[in-house]
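Before we start, here is the structure in question, set down as structure tokens.
Shown here: the complex without one of its protein chains, the others still in place.
By letter and in written order, the chains are A, B and C; residue numbering begins at 1 in each of them.
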Amino acid sequence: MDLQYNQDELTFQQEVRLFLKNNLPENLSQKVKLGLELEKSDFDQWHTILNTQGWLASHWPEKYGGTNWSSIERHIFEEECCFAFAPRIIPFGISMLAPVVIAFGTEQQKQHFLPRILNGEDWWCQGFSEPGAGSDLASLKTKAVLENGEYIVNGQKTWTTLGQYANWIFCLVRTSSDGKPQTGISFLLIDLSSPGIEMKPIKLLDGSYEVNEVFFQDVRVPVGNIIGEENKGWDYAKYLLTYERTNIAGVGASFVALKQLKVLASKIKQGNSYLIDEYSFASKLADIEIRLTAMKVMNLKVLSLVQSGKAPGVESSILKIKGTEIQQQINDLTRQAMGPYAPTSISEFNNDFVLEQSNLYDDDNSLFQLGSKASSKYLNNRKLSIFGGSNEIQKTIIAKQLLNF
Amino acid sequence: MDLQYNQDELTFQQEVRLFLKNNLPENLSQKVKLGLELEKSDFDQWHTILNTQGWLASHWPEKYGGTNWSSIERHIFEEECCFAFAPRIIPFGISMLAPVVIAFGTEQQKQHFLPRILNGEDWWCQGFSEPGAGSDLASLKTKAVLENGEYIVNGQKTWTTLGQYANWIFCLVRTSSDGKPQTGISFLLIDLSSPGIEMKPIKLLDGSYEVNEVFFQDVRVPVGNIIGEENKGWDYAKYLLTYERTNIAGVGASFVALKQLKVLASKIKQGNSYLIDEYSFASKLADIEIRLTAMKVMNLKVLSLVQSGKAPGVESSILKIKGTEIQQQINDLTRQAMGPYAPTSISEFNNDFVLEQSNLYDDDNSLFQLGSKASSKYLNNRKLSIFGGSNEIQKTIIAKQLLNF
Amino acid sequence: MEFNYSDEHRMLGETLNRFFAEKYTSQLRESIENSAQGYNLDVWNELCELGMLGALLTEQQGGFGGMGEDINILFQELGKVAANEPLLSAGILGLRLAAELKQESLVDEIMQGDKQITLAHFEPESRYEIDVIKSQATPTEKGFRINGKKSMVYGAENCDQFFISAKIGDSKKIAIFLIKKIVKGLTLSTRKLNDGKIVSDVLMSNIEVSSSSLILDDAFDILQKLFSLACLALSAEALGAMKSSKNLTVEYMKERKQFSRPLSAFQVIQHRCVEMVIEIEQLDASLIQAANDISFAIHSNQNDDWKQAFISTASAKYLSGVTGKLISEESVQLHGGIGMTWEYPLGHFVKRIIMNNHQFGDSDYHLKQHIKMLKAELV
Partner (left out) sequence: MEFNYSDEHRMLGETLNRFFAEKYTSQLRESIENSAQGYNLDVWNELCELGMLGALLTEQQGGFGGMGEDINILFQELGKVAANEPLLSAGILGLRLAAELKQESLVDEIMQGDKQITLAHFEPESRYEIDVIKSQATPTEKGFRINGKKSMVYGAENCDQFFISAKIGDSKKIAIFLIKKIVKGLTLSTRKLNDGKIVSDVLMSNIEVSSSSLILDDAFDILQKLFSLACLALSAEALGAMKSSKNLTVEYMKERKQFSRPLSAFQVIQHRCVEMVIEIEQLDASLIQAANDISFAIHSNQNDDWKQAFISTASAKYLSGVTGKLISEESVQLHGGIGMTWEYPLGHFVKRIIMNNHQFGDSDYHLKQHIKMLKAELV
């Protein structure tokens, strides 16, 4: 048992740091640091830089353009990216669809889609959830009927994150209503420029737009766009959901957010002292830090499982629950830190103006800025415990699989 | 809306205070104050004093020896008794059985049993729970078969509080197994001196003895000892459980315990300052005080319902949940207050020795005493949220009755 | 002891309930989101015409209420629809303060709906402390020259005049001035909030005012009492919004099916809804106590009674923060995705609940106040 990185791991860490120092554009890291919204072009820019280095899809097999990093090395890479305020890698193509294509796709699908994911030609989004289905995915109703070598798709998907940037969507659709609900589902790739598709934004309670509804009316999809076998889509989706969830806890991002909060709390005046001197505040901060440090170790434990060839099962569910709880607690405490400034609205501010501030925390205007972000982020991130399989569903899974209840 | 007592209520309060000042023996109030165990003779002494004054069974109809106090007056009486460290009135005969006898008993049962409850000839205990039944009361198995004018009772009851002091027990027994489980239950009064009864103490995790198992083997009970009709016992038990639950929250007792805790915290040294100066401790204390004050008002609201002739329904469940939570929190915080002294065992100490201490909190020995009580009480009072219908059962009741879930 | 509300109080609640239920459609809310004032002018005018501002003043002050119960009832109804009308900023901080400061003619003008005023008090470094005030009023020949900065003044843009607090010369006392909005040296920097309300920074740079602008040279006591009314109002408004959130959640649990059963059939959902109900009951009780103690103190005007009222309002504000966080987060979580959307009404309640905790002291602040008073009592 030794939680310290060994010499090889430290060397790798240095390599990643150097790369980030030389290649991560400051306009991107500044935006991330200030919690500003990133646009499509920002993500594209970063993806391209990583792809040039060969590090965009680090977990893919080497023959398709991946690395052969160990799971510890992948962890180090992710951690360093967080510490350097790099944009996150958008997972829909790289971490969600690609593993499914690699495992179950035809050679033609692999040749066609994988390079386009890497070079940014395709931006994928996910079409799993439906209105009224929620965490009960298997009850989905969007139908695909095979007619003359084409599936005719009718129905509606929802909570499609960043669908506004996408040109392709991977969907679960019902191709049969025989047997158990899970058995009649297929996994379909759909070109969003096909006639009959409408993408409608959903405004969230904090005023932000990031999820969408997608409507399908008689959309024609070539039969070659199905993954694997018809009616086996549920298996592929399960594979997707359990695959590559080692970063699900968001440990690195939480450490960064906590660090920012600490600095903030040591700068916010409270009468003649500082917020950090208030025991009520400091105790919540310390409690989070202690739990986050424990979660780091829980995460390492899962990594070591993966390293030794085991697929994480309920461990992912535990990390998902704890990870989202901690992120939400940090968001909540950041909002509290802002005190009277917390209610400021996001819409009034100008990104460029914020970026001009030389020191983030030095004047009231930047306090306003952070306050704005803090309460929007608090509200927005209530989603973390709902989406991706609600924390309640995760608990039920753990009860069944781990406790045999 | 006016939460202050009016002039009549204040006059009544003065009357109660004067009575307690003149009639509550100091040996009893001292024991209560120090949290020592009371014996049967202590309870009997106090019951006799109250009965002489005509205040023992204040909620009974006047013709049986009750008062005609309003529910506010009853509340004032209970509150003042707590503040004066009077022993509690043992409820089994006076508040549990008697209302059932008065509502559903024969004239003969009333004439026989009620006076004996008042004058202390009979000490009642309760025989409802059974091993394996828990909060699912209706699944009880103890059987009573009618044979020649006598019920032959076989089975086992458990969690019978203070059964060691009792000479009578009121039981729910199964007299029929037709229909729904609730419909075949009868309400039987059993003389504990009958052959075939064994009362066995249950040692609790803190080392205390207060609950018992009761075994019935071919116990013969005269048919005249049944309350009301055969197989209607469930209705009577429900009446018993909803009757007279206005004091369920234990507000008065909690205020007293909190007050003691505050004094304790202002006396316990913590390096060069006192425990009360620790924000972590003070904040928990303040939180409890705030919730307890709110519960006082919730309790008054129920009293005012009762005053206007309405029977409290889910309100009792809410008070039960909140009341036990707060008592447990006070016990928990008292234990925490004791710091390193908390683990001391109860068995080593001598009651007389404690009573000799002139000032409760002035020396280490009394700290030991309190520490002892504090952690035993913490452990022992985990029962509060389990017994009397677990808090989980109460929540399910509220969901069904109030929310129509 | 009398636990029921008087007929007048019951009527006040019912009138407001009917009024707001009718007015607060989703169109109205959309119009408010896009309005300059941050609320609906017609609704406000009708409220004034209905005489509802009178509920904020005692009979002596020319109203028909002004007690703890009036504020509790009025603001709970506001909260139940998450209304944006400025009954706190223009009502309590403007009208009621004017009455406390015995500005009768100003009170008349406001009551007639002719003008709005508010109080600009807190500053960038105050956070939630009443007495951390750095604005300076320097005596001049004609009156005073005022410099300073006031933060997060709700609805300032809608006012004609402000009460502002400042310290005169070296004095440690907090004085109150009445100043015009349009005056040389005063700048408003205004933004819109998450819930559509507007808020301003007020910069005062060498404002010259006459000596008659000084209304009171030592206003701490008045402010402390006024802020306890404000705390009660904010807690009551949050409670109203919590009740609506809880009701929406309970109803949605019955409608919405998952795994072929309504969510309300799941035991975890049942218990979590019940926990919401219980915590709301507890907060309701805490507010009844605070309202009662405020009324008692207003009647007696004894220091000890006001002290008790401060303890009770601190308790209520603390509990409204803690309970509000629970109710908001649980309501959204139990709703699932739909609870995250702008279109569904839950979000408005959630925002009101959470944001009220950030005005006049959050739960940490008020718990600390409670602890101070608890310790003072033990000495």
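Structural remarks
The working rule: a contact is a pair of C-beta atoms (placed from the backbone, for glycine too) under 8 Å apart; a residue touches a chain by one contact, two chains touch by 3 or more.
Bear in mind that the values here come from a model prediction, so they are computed numbers and not experimental data.
Of the listed residues B:H75, B:K322 or B:K383, the one in contact with the hidden chain in the full complex is B:K383. Within the entire complex, the positions of chain B that touch the omitted partner chain are 129, 132, 134-136, 139, 158-159, 202-207, 268-272, 275, 278, 280-281, 332, 335-336, 338-348, 364, 367-368, 375-376, 378-379, 382-383, 385-387, 390-392.
Residues 1-6, 9, 72, 262-263, 266, 276-277, 279, 282-283, 285-287, 289-291, 293-298, 300-301, 303-304, 318, 321-322, 392, 395-396, 398-399, 402-405 of chain A touch the missing chain (whole complex, contact as defined above).
Although one chain is hidden here, its contacts on chain C can still be listed: residues 266-268, 271.
Here is the rule we use: only the chains that are shown with their structure count from here on.
Comparing mean CA positions across the assembly, the chain most remote from chain C is B.
Work out the mean CA point of chain A and of chain B, and you get 54 Å between them.
Shown for chain A are the residues that touch two or more other chains, namely 280.
The set of chain C residues that touch two or more partner chains comprises 367.
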